[in-house]
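Take a look at the structure set out below.
Only a single protein chain was left out; the remaining protein chains are all shown in position.
And then subunit A:
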Amino acid sequence: MTVIPAIPALPRKYHGASVWALYAVGFIPAVFGFYLGATGQLPGDAIKEFEHLLGLWALRYLVATLSITPLRDLFGINWLRYRRALGLLAFWYVVMHFATYMILDKYLDFPTIVADIARRPFITIGMAGFIMLIPLALTSNNWSIRRLGSRWNRLHKLAYVIAAAGAVHFAMSVKVVGPQQLIYIGMVMVLLLWRPLRPRFNQWRRAQIGRPSFERAR
């Protein structure tokens, strides 16, 4: 039993370029949103729209980051080379989300910002997620991986907590939790639940096909 999607493998010589292309494409929503907002083309409350656009894309990149492993386990698609870019995109979108809140929304009114973070649970949770992202972003390089060894793996398990914080922050920020918030909470839950299941699944899979499926690099 093998599940191999019919997507052609990318030649190795394009791997590096494809990662840089992902960064370039990944920032398009922010750039386009900023252009629309700065020229008065975002509807209604432009600052809020932009802030929410950035937050939503940050959550999407977090979900994408956590999807790399199950994609490899279940479908044999090895997109590990994009994981760092996706994680860093999530980080930069959170930075922009927070900067928009601080500068455009609150005009750097620090007493209000501090009070917001301390008193409003959904902002506290969002801020906690942001703080946890910082060490992950700082150690998202080969040197840190070599330097930290197995501790790097343990540190980067924070990504699970961060994604959960992001989804909860999103759901708590709206007046009524709707389908969109439930979909993100559901996706994060499935992705997190996969982690304890995957050793057993991969063991079973190896028994079935005689080798781990992720050797088939694509």
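Criterion: contacts are C-beta pairs under 8 Å (C-beta built on N, C-alpha and C of every residue); 3 or more make two chains touch, one makes a residue touch a chain; residues count from 1.
Keep in mind that, in the parts below, contacts and distances are computed from a predicted model.
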item: Chain left out of the displayed complex - its UniProt protein name, from "Xylose transport system permease protein XylH", "Protein-methionine-sulfoxide reductase catalytic subunit MsrP", "succinate dehydrogenase" or "Thiolase family protein"; value: "Protein-methionine-sulfoxide reductase catalytic subunit MsrP"
item: Hidden partner chain, touching residue among A:F50, A:F130 or A:F170; value: A:F50
item: Hidden partner chain, touching residue among A:G37, A:G55, A:G87 or A:G166; value: A:G37
item: Touching the absent chain when the full complex is considered, from A:G149, A:P179 or A:P196; value: A:P179
item: Absent chain, residues of subunit A that touch it; value: 37-48, 50, 104-105, 107, 112, 115-116, 120-122, 172-176, 178-179
